[in-house]
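This report refers to the structure that appears directly beneath it.
With one protein chain withheld, the remaining protein chains of the complex are depicted in position.
Here is subunit A:
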Amino acid sequence: MLRRRLNRLCGGDEERVDSRTIYVGHRPCPDTEAFIPSKFCDNRIVSSKYTVWNFLPKNLFEQFRRIANFYFLIIFLVQVIVDTPTSPVTSGLPLFFVITVTAIKQGYEDWLRHKADKEVNKYPVTVLEDGRSVKKESEKIKVGDVVEVVEDETFPCDLILLQSSREDGTCFVTTASLDGESNHKTHYTVPDIEKDLQTLTSAIECEQPQPDLYKFVGRMHIYKLEQEPVVRSLGPENLLLKGATLKNTKKIYGVSVYTGMETKMALNYQGKSQKRSAVEKSINAFLLVYLSILISKAVVCTTLKYVWQSKEGQDEPWYNQKTQKEKDTNMYLKMFTDFLSFMVLFNFIIPVSMYVTVEMQKFLGSFFITWDKDFFDPEIQEGALVNTSDLNEELGQVEYVFTDKTGTLTQNNMEFIECCIDGFQYRYRDTQSEVDGFTVTDGPVNKLQQKAGWEKEELFLRALCLCHTVQVKEAGSEVLVDQVDGIDGLLSQPEEERGFIASSPDEIALVKGAMKYGFTFLGLESKSMKIKNRQNDIEEYKLLHVLNFDPVRRRMSVIVQTKSGETLLFCKGADSSIFPRVRPEEVDRIRMHVERNATEGYRTLCVAYKQLSAEEYAMADTGLREARLALQDREEKLMAMYNQVEMGMSLIGATAVEDRLQEEAAETMEALQGAGMKVWVLTGDKMETAKSTCYACRLFQRGTELLELTVRTLEDEKLNSDQKLHELLQEYHNKAVKDAPPVKAGVTRSWSTANQDYGFIIDGATLSLLMNPPHDADASQYKSLFLQICQNCTAVLCCRMAPLQKAQIVKMVKNSQGSPITLSIGDGANDVSMILEAHVGIGIKGKEGRQAVRNSDYAIPKLKHLKKLLLAHGHLYYVRIAHLVQYFFYKNLCFILPQFLYQFFCGYSQQPLYDAAYLTMYNICFTSMPILAYSLLEQHISIEILLHNAALYREIANNAMLRWRPFLYWTVLGIFQGLMFFFGVRFLFSNPALQDNGQVFGNWSYGTIVFTVLVFTVTLKLALDTRHWTWINHFVIWGSLAFYVFFSFFWGGIIWPFLKQQRLYFVFANVLSSVSAWLVIIILILLSLLPEILLVVLRKPRGHHSQQKKQSQSNVGGNQSSQSSARPLLMRTFSDESNSVM
């Protein structure tokens, strides 16, 4: 660490070099004139924040950076320095408690990190040094060391794979701890490396460390004796990342390139940016109000004090002389300290404990999500996951839902439905799984046998078998081979599921589809792919190149060599990217099928091939190799090369894969819309498929008028796309915004169908045009038009989105007027950006790896769980925390108000009304537990009703319980009760002889009576608000009242040796011996609660009535949806006419 810092300080120029050179085994290379061992950081991982020495100052500094803690520290310091009415203990103790608990928690976490670091850093590794294997501690690895790793070990640093014990020079790796993907990934050794690593002399040039796990660019110069140095390109497939685990491979050797804090894992280890919830913003706003109340109280008191003192004989009567020091103090300084004293006296209005309670509520409350067995998915044997507890209540405030399509709305459980070879449709049926497994549905039965000849079929199936990056799982492969003979056996065997591993489920579906038709992929071994054809012969193909899939090209290709020496290129990809690259005359026959399949909601891929002549291949080969070696602009060069190779192919067919809708996807979407949320589908998929999914999910309904803003609608003969865009935007705006009857922003979709529903469709290209129009001036205008249109649409579909565009859209909506709360839900790596961007990010534990889950705030196994998460958990959490916050402010207002009023009766002398113990304990012990229990357990409406009646969600929309109106209500209530407490007892004390033996009460009795009334009223107020009394609520509410009584007796029952003044000695007992005190306590409690009871009673009938109505309405909707969902999913979207006319 230190060295790295030094480097940064002194050798700033080194940082600017954009590549680093590593000498394998620290052996200088012939080419380089001077061997300068450059300095790299060592392999120590430091994830801990503190050391023993800096823990205290650093931790304290971090804690006091929080505004609240700082405020309390100031108050405490004022109490220490200035002569204040309450001892520093009253605010010091809670603050100390909070700080200590936090420090212990953070210290413990850091200790765990230290332990983990140590474990990693001290882990023994084997390093090859001068021909011998030397055991070393992991932290001592230097860049350039050759490291040996055996099976099931994790890599100690980022390594370039030099040698593997597997013959084909590959090794398998699982990156479960990095990105959660547990499948095995293949990594390759650098070609042309000698077997004896001792004699290997080479230099590696690679880029400076960067955090992207999937990107690595490097070049390896291999020097051989009396030979020209060979240059090999290095890519991510050669790089073994620290943290990944070696699998299925006995032993590998690798040279370390990035170590310690420069490994990709360490660079990725960065805390996510903190998301703050709207409730927290409200708390801060209320805090400001209370702070100003506090300050104005202090100012009022200080002013009045000096006004009062100016009267003769008031300031210093004979019986109450000032000390010499006080007399000497400067008048203005005195005023200032008086002001501070008042601040301290009233500072309890902003309690430390609120922060503690809120934190605790959030932390403990989030367990209910993890515990919920409704979120448990038996398939993956997992429940929901909570990554942050800060946003629980935000789940109850969502206005916009951005959802991914694949894997989120749909299951991402691909099933090969049909294919189309040379224009003829093949649909597989289980029932006729004989001989070749071919059956033909409806259409051109006879044509098939005649036209789509045997050869074409086989070519197509071979293409399916070869053009992919699927692996056969080692362990299961034997079993698989055994079962290949019986096709029917295969289909039902679960082993088959485990047989293939691929990055995308489409590929597995295709390989499996090919298997159904008799072509089985057996595996890839040392660059040769084996497939078993229909005659059960094994064919071998040499894999020459893989032209990887990427979302921009939307296709992938392989170049293989057959036994006979032919070189073939197979390419599969989206229709839009394949069609321009094949002969146009072939397209028409297949396009029909593709489009039909797409409208049915299937994912379609086109398959093309091309035969490469030897010259062509040679050209492609060199071109590809060169591009791969390039250090700069490798991506662009590769892209260009790919495009060049994938030209002039011939189309052989198309496939259709069904991506089933998630369970209850339609119901969930309907519930979300019923709850007033607007659902936007952001997908990378093509428009037709996405549209049909939207229909299937009932996001678009039959009556919905679709407003399309896509590349297709922008095509116009006269106008260029920009002008057309402008025109369309205006048109749609007129339609959706101006003509629509004015509706409130929050309530868009009313239950009556009188209003026309609009759906909006936009695609990626148009969006980028819209975001970055040619004329900058239009940008904001377009954006606002777009947003206005979207806000008036029930559902918006954005298709063909790049991941970054998804985030862009989320950001745009997030920052739009009224800053609505957004929620993103997705399952794949492409959704991470939008998950991070939205207020609440939800990951689905889907099939596309764990990246979304890792970056999300909450993760759920299935989409259907979103309904309960938002409608039940979110709603309840919001109500709970909103009530918690309001209640806290309220209870402290009526706690401190009597103390303020008392100043008017004690000569503004800052005399506290309550004893110090009561001041300290009020928020910690007497009133904290009931509200905590309430905020964890309250269900003002039962979960069933919440789930059943989505419209209830709207009642808390727009932060309804933390707006200024409810805040004002609680504040007025607090003031009313505070006045009650004080003046009720004040009138009682007009004759302080309250005991039946004529003895009188003093000021501490006064305070104790007020405090007793206060504690009881505040607790009973909560009891009134509690709709859901579990035994815990009973225990805590009655328990804390009992505790208060017990404590008061106890506190007053002993002469406490450590107290300077025995103020409360037997005060409470004496108070309770007075009938008048009892009577006044009872009547004040009742009187304080009376308005509340009255309000509840008077409000009830109206609330119930509307609730009932809504319930009946939603019943209608519910019946309908259950009816229609019984039908096949895709059928009903287009034939629902009879049902959807209302």
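One rule holds in what follows: a residue touches a chain if its C-beta (ideal position, glycine included) is under 8 Å from a C-beta of that chain, and two chains touch if they have at least 3 such contacts; residues count from 1.
Everything below uses one rule, namely that contacts and distances are computed from a predicted model.
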Choices "APOP1 protein", "Cell cycle control protein", "Integrator complex subunit 4" or "SEC24 homolog D, COPII coat complex component" - which one is the UniProt name of the chain not shown: "Cell cycle control protein"
Omitted-chain contact residue, chosen from A:I1032, A:V1045 or A:L1072: A:I1032
Touch criterion as defined above, residue of A:F363, A:Y969 or A:F987 at the omitted chain: A:F987
Hidden-chain contact residue, picked from the options A:T329, A:T599 or A:S909: A:S909
Subunit A residues that touch the omitted chain in the full complex: 85, 312-314, 317-324, 367-368, 370-373, 375-376, 381-383, 905-907, 909-912, 937, 939, 942-943, 945, 984, 986-1007, 1024, 1027-1033, 1055, 1059-1062, 1065-1066, 1069-1070, 1074-1076, 1079-1080, 1083, 1086-1087, 1090, 1093-1094, 1096-1098, 1100-1101, 1104-1105, 1107-1108
